[in-house]
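Omission of a single protein chain aside, the complex is shown with its protein chains in their original locations.
Order as written gives the chain letters A and B; numbering starts at 1 within each chain.
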Amino acid sequence: MSSAEVLNPPVSKGRKEVVSSPQSRKLRMQEKVAKGIIWGLAALTIAILVWIVGYLMVKGLRYNNMTPYNVTPYVERVIDLDGTEDDLVFIINRGVREQDIEVDGLRTLFNKRRNENWGFYNEQNLRAQPVVNENAGDFSVQVKDFILAGEDLDDYRGYVEKASSWDEVISYVGGTEGAIGFLPASEAADLPRDVKVLGVRRKAIAVNPSVLMIKDSRMLRELTDKQAEKIAAGEVSNWMEVGGTDLPLTLLDSENIEVNMEALQSTEGAVMLTDYRYVAEYGVRSVPVLRHETGWNLTWHFITEAPARSGQWGGISYIIINTFFLILFTILFSAPVGVMAAIYMVEYAKQGRLMRILRMGTETLSGIPSIVFGLFGFIFFVRILGMGIGFISSTLTVTLMVLPTIIRTSEEALKSVPQSFREGSLALGATKLQTIIKVVLPAASPGILTGIILAVGRTVGETAVLIYTLGSNYDLVSGPSSSARVLSLHLYMLFSEALSFDRTFATGAVLVILILLTNFSATFMMKRMNKNSGM
Amino acid sequence: MKKIMSVLMVLMVAASAFAAGQQEAASSEASFAGNYAFGGSSTVEPIIRAAAEEYAEIHPEAKISYDAPGSSAGVRGALDGTYSIGAASRALKDSEIADGAVPTAIAKDGVAVVVNSASVPMDDITMDQLIAIYAGEVTNWSEIGGPDATIVVFNRDEASGTRSCFNDATVKTAKKSFTETAAIVTSNGDMVAKVGSTPYSIGYCGFGYLGRDAGTKSVSVDMITPEVSHVLDGTYPVQRDLILITNGAVPAGSLEEAFINYILSDEGQEIVAEEKFIPLNS
Partner (left out) sequence: MKSSKSVLEVAVEKILLISAFISVISVVFITVFIFKEGLPLFTRVSPLEFLFSSNWAPTADPPQYGILSFIMGSVWVTFGALLLSVPIGLAVGIFMAEMAEGRFAQILRSVVELLAGIPSVIYGLFGYIAISPVIRRLFDSPTGLGVLTASIVLAIMTLPTIINITEVSLRAVPGELKEGSLALGATHWMTIYRVMVPSARSGILAGIVLGMGRAIGETMAVLMVAGNAVTMPRGPLSLTRTLTMNIATDMKYAADYHAVSLFTTGIVLFVFILGINSLVQYLMKKTVKEEM
């Protein structure tokens, strides 16, 4: 269709418009509506991006979870133990990022066959080192009963450190990473700076089994912390009020434990707020209570600590470093090749068959989906060249993938260098090569750099290529054939193994920040280039 | 341009310095110095990871890496030398044994049936019902005495060890095959997460993943609950051994031998239990 044909209809209509005013009004309306819709869709595009980035940043920066526990969120920093004169305080080394712990965890810390890791409680990959005071008579014996409740052990296991005085316990906890110990409250009045008190959560909501039964296809599964508080305060008279079945609620006292436990077992709808150890001891059931946990997700620790336990503990420091190594080596391989290819295409190649082939090669390469690159990398570099799943195979595959980006942007940059630059240099007696190196390349460098930055962005975000060429080991890259993870891969692994959504989001936030940085620097470069060529 | 290059150089130096700092933990003294590549099943991964991290305390000079491309790849990797130890969550095939693969069982595992706890009221399901659901013959919970809602079936990917174990013990015994309309997930963790977040869904996973997601609950099969004791006495219908594979017998005095012995030791088996698998000696 020629452009003249296209032009015709509006010409005739345009003329009519001037005379017939109702139609011109209609046209104006049409124009307004159409432009309004277009404005709306443009705004929608911005909204989509803001939604995506905002959502990820909010989720990535802060976590906000309701986690069910066997015990209520009520924290005791000083524990009033039945049958001891002095209250009990647990202390930990300041380096442990734990504020409070449920009583079951406390037992595990002292009772495992080997050292427990703090990672189970706060995702901090740090060995726990318990310490006890051997020479403290009655108090120690009672605490031992408390800690060892439910175990048929007479004494602590071998790895639990023994100290001979409370001062020694304090100094041991202060001087040992991940250490935990306990003191009578009277000794804990004036603790040194490197020791802090660990709160304990031990109050469970013990109930008569009838509370947890299904009735009218309803059933009580868990309580929120607020509901648990209300029950404890005696403000609830029927289980229906807290999401349970239609059953009157009887709140029992936990003072006389034996009598009241019997009452609990025999009274339908009975509930008692009691130490979790009695729940196990008397074999009654307890209702899980949701604790509202919130805080910073993307912390300094997360960025600087090494990953452990498939990424569930620690941070992502190795993964960030691996990402930088991947970028570095990919650019190291792809930038020279890409720029040289672009130089050839702009400065040497004549239009014609050769040029067409080269251009088609680049175009085709840029259109190939990353999963096909992945297949190729897997079969060619990993298998046929025998490089194995690892750093070098993936770097080479990604290099091929980003090559078209670099070639195309470098080509544009070289083309935008004014012909007069070249002519001037040649006229002054420089050879073609000298002209390219001394005159053309420097003038085109901002454009070339933009291409490289775009390639960096592509490398950072690439995943499908890497699954079968880079592997999934989360250690630091230690050699050309070592398997590793980069940010995008780590994110996918965390997601696909559903290890932790909080960590997935935190990793995603880091990834988005990196992408934002590369994008902004590319835009900045582009602006500079425009300024340069404008001169 | 020069400025940027120098900034890049500084960054690079900083990164490598940081890297060196991070790696310093590896001192060099004992006999097992070097890099060791293990790999295979994603089910066995937590055990190996945890054991390797513990083992690093004993032999910090040995750097053990683990890659999790799957059971079959683990066996193949062990045979072609990619991995010095492979791991699998299924029994070896005859062809693999013929090629020289030597298995060492390190733990037992059961495959439990899980449902979305908030929407599925049942606590037990018969084997016939389970087969009917996974063969696609029963598609509504009301057909087996549940609420009137479509059953959302989750299945594992075609070649997962867990899937083949589940297949052998369920639909295959009735000479049927899996329904095609099931949504496929690619890991145990993903399975419990999806079942936990999808109303009226059913899925299956290794025992180690029970209780990982609060939205799921396990159901007993023919009244046999998924418990360690039922796997040990053989009554639980869907169970398997987790194995490590080496190419031929393990050379004496090697790290591989020491590592396998470590996992078989009391401490190693404690890790197995900690990762919620079933120790051999229990």
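Annotations
To be clear about the criterion, a contact is a pair of C-beta atoms (placed from the backbone, for glycine too) under 8 Å apart; a residue touches a chain by one contact, two chains touch by 3 or more.
Note that this is a predicted model, so its numbers are computed, not measured.
When the full complex is taken into account, the listed residue touching the unshown chain is A:Leu375, out of A:Ile257, A:Ala280 or A:Leu375. Interface note: of A:Ser186, A:Ser237 or A:Thr431, the residue touching the hidden chain in the full complex is A:Thr431. Per the touch definition above, the residue from A:Thr245, A:Asn260, A:Thr463 or A:Ser500 contacting the chain not shown is A:Thr463.
Against the chain not displayed here, subunit A makes contact via residues 1, 3, 6-7, 9-11, 13-15, 17-18, 27-28, 30-31, 34-35, 37-39, 41-42, 44-46, 48-49, 51-53, 55-56, 59, 336-338, 340-341, 343-345, 348-349, 357-358, 360-365, 367-376, 378-380, 384, 400, 403-404, 407, 431-433, 457, 460-464, 467-468, 488, 491-492, 495-496, 501, 504-505, 508, 511-512, 515-516, 518-519, 522-523.
Mapped onto subunit B, the footprint of the missing chain covers residues 69-73, 76, 150, 152, 157-160, 164, 177, 180-186, 194, 198-201.
Operating definition for what follows: only the chains that are shown with their structure count from here on.
The distance from the centre of subunit A to the centre of subunit B, each centre being the mean of the chain's C-alpha atoms, comes to 22 Å.
By the touch rule above, subunit A contacts subunit B in their complex via residues 68, 112-114, 214, 217, 219, 221-222, 288, 306, 308-310, 317-318, 321, 324-325, 328, 388-389, 442, 445, 449, 468, 471-473, 475-476, 478-479, 482-483, 496-499. Considering their complex, residues 1, 4, 11-12, 15, 18-19, 22-23, 35, 37, 39, 42, 45-46, 49-50, 53-54, 63, 65-69, 82, 117-118, 121, 147, 186-190, 192-194, 213-214, 266-267, 270, 274 of subunit B touch subunit A.
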